[in-house]
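Okay, structure first, notes after.
One protein chain omitted, others in place.
Chains here go by letter, A and B, matching the order in which they are written, and residues are numbered from 1 within each.
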Amino acid sequence: MYQYDTYDQAMVDARVAEFSDQVARRLAGTLGEEQFRPLRLKNGLYLQLHAYMLRVAIPYGTLNSAQMRMLGQIADRYDRGYGHFTTRQNIQYNWIRLEDAPAILTDLASVGMHAIQTSGNCIRNTTADHFAGAAADEVADPRPYAELLRQWSTFHPEFDYLPRKFKVAIIGSETDRAAMRLHDIGIRVVRNTAGEEGLKIYVGGGMGRTPMIAPVIRDWLPAQQMVSYLEACLRVYNRHGRRDNKYKARIKILVHELGADEYRRQVEEEFAHILTLGLEPPPAELARIKAQFADPPFDPAAIEAIDLSDPDFALWVDQNVHPHKAPGHAIVTISLKPAGGIPGDASADQIRLIADLARDYSHDELRVTHAQNVVLPHVRRADLPAIWQQLDAAGLATANLDLIGDIIACPGLDYCSLANARSIPLAQKISARFADVERQRDLGELKLKISGCINACGHHHAGHIGVLGVDRKGVENYQLLLGGSEGADTSLGTIVGPGFSEDGLVDAIERATEFYRAQRQPGERFLDTYRRLGAAPFKEAIYA
Amino acid sequence: MPDTVIRLRDDAASTAPVVAFAELAAQGNATAVRLQPGDDARALLPLLDRLELVEVAFPGFNDGRGYSAARILREHGYTGELRAVGDVLIDQISHYVRVGFDAFAPDQPISRAAIDHALATWPEVYQRTVDGRQPIWALRHG
Partner (left out) sequence: MTAETITILTGNALLGGEVIWWTGQGWSRHIDEAAAVPDDGAAVIAAESAAGRVVGGYAIAATRDGAGIRPQHIKERVRALGPTVRLDLSLRPHDPAAAAWIA
């Protein structure tokens, strides 16, 4: 994975110095809150329900064991002993003091980490396929492009006060594991018939109040023009995105109101001009970055066969372990969704254990997924038993990947000042109701996503089952959506009917899953049966 | 109207009356113009040779359209004074300079020392823009 050179390190260090000075001025009273707020947001520091919340960037979801260990240390030293992995592959701490922020950022900088631009109206962390560099179906590893994008977007002077936040996702395979089309810009790395690497660019996706699936704006872009083209995309947005209404300020609204064709035309016009300016890093820069994403030295003698006589181990291998491109290897997903637990939370001890496993078994590499789990991308199958035993002892071996127990949930009203309803207790109740792992496996792939408000940080629009928490006259209420999907067949869920209480929703979900079981045809997932039958019969079963 | 203008240029400041962009068509020979956030900087391209001062208004510091306006003008060869006017704060100064501003008329006074300190924030830069600084990728590959 990418290692900072002295330039990268100098940039992070300069940012720490800049923000430390801004914090000092704020605490001395020479910088007011109105001016300070966007500055602290651009260093990932929110004011939330209980304290400041710090969102640390995990660029394209990739980190090493030393970085993971530091995340655990921060949890212990500056927070309450745990962290929360997010739907944008970052980590959040909920109990931060403003006066500690400079020290935390200094500690992070010592391992090449930061909280740069994880909030604010600027370009945020670029997310990527969490199986990048490991999956067998990959056309090209998207992460070198994500790293190039990270550097280009960091402290970009023209795009630091955009109309609104800006989120990019990039994938390198046909299979979309990053919800790519539900981002402001989505990028897929592709190859043409001559074998050249290029990019397919989608602009104008997003969730929130007005969910939209991004249309294709550029079918083929030569890889060595990525920076210039993105400059054009962002400039058109910066100049013409709406600034009159916060809820209409994302680029998806601009693309929708102009129409994709007109937006594309404006981008191409700007792009033609920008190509004359020499803004593009040379191909040697992408090559330099790519060299750092070369395969680690996979064991050529790694064997496929392992002893599956322990039924719990066998079940976990079947559910949480994916095929790897290298023979005798595998991709392990560590579930942060224990039955009845808080989705995405990990204690400092668990974080340290995961760091050790990465160091010992995964070529010192980890991934964070947008489903709030952690991945060991490069393990030998022969090491799976040892890994599983250590995970199991730490409560990290729940065999529920992509099953109904693998719930995505935002922090909700327990933590977030934007929320209308709590999401975590609901997730815990659903998880407990469906705790039986055989029952979960019988239901099969079922992506359940819960958001505590319309901002959709829980990605509820993209859930096979989605839940939106609302405030109905001061009482928490929950809307049920069905039929969303984040993959290559991206679709947005639709609300089935009137909302439910927390307990009512758990029952409603159970009725929906029972209806699915009664109606499914061989090989159909919940989503497939829903798409075949449509909303009406599901609605009837849920509200019966 | 702010008292002080801080200029990072050596030449004499323009004394021409500043014409609002909206009035430009009616004022045939204006050499100083002020852009509001919604004004299209590209409309000034035919006039760049005769303009000696372009003011870009920032009624609110977090409306970032002026950054694009400035950079566009410099990209097309404008060499006159480019002045950020209004809610200009010290924490945005380094970005203002990177997109081509070389003068400031802030509502709240800013000292020259503070500006010099702000301009020293970034030892290097990641992007090539109009300020002439070599981006990190150029330093890496010579």
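As a working rule, a residue touches a chain if its C-beta (ideal position, glycine included) is under 8 Å from a C-beta of that chain, and two chains touch if they have at least 3 such contacts.
What you see is a predicted model, and the numbers here were worked out from it, not measured in a lab.
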| item | value |
| --- | --- |
| Neighbouring displayed chains - absent chain, whole complex | A |
| Contact partner of the left-out chain, one of A:Lys167, A:His324, A:Arg422 or A:Lys449 | A:Arg422 |
| Per the touch definition above, residue among A:Ala17, A:Ala66 or A:Leu98 touching the missing chain | A:Leu98 |
| Residue of A:Tyr2, A:Tyr52 or A:Phe271 in touch with the missing chain, whole complex considered | A:Tyr52 |
| Residues of subunit A in contact with the chain not shown | 26-27, 29, 33, 47-52, 80, 94-99, 342, 413-415, 417, 419, 422, 424-425, 428, 474, 476 |
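In the analysis below, only the chains that are shown with their structure count from here on.
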| item | value |
| --- | --- |
| Touching residues on subunit A, where the partner in the complex is subunit B | 5, 7-8, 10-11, 14, 17-18, 22, 35, 38-39, 121, 151-152, 154-163, 235, 238-239, 243, 273, 277-279, 281-282, 284-285, 288 |
| Touching residues on subunit B, where the partner in the complex is subunit A | 37, 61-65, 67-68, 71, 75, 89, 91-92, 94-96, 98-99, 121-129, 135-137, 139-141 |
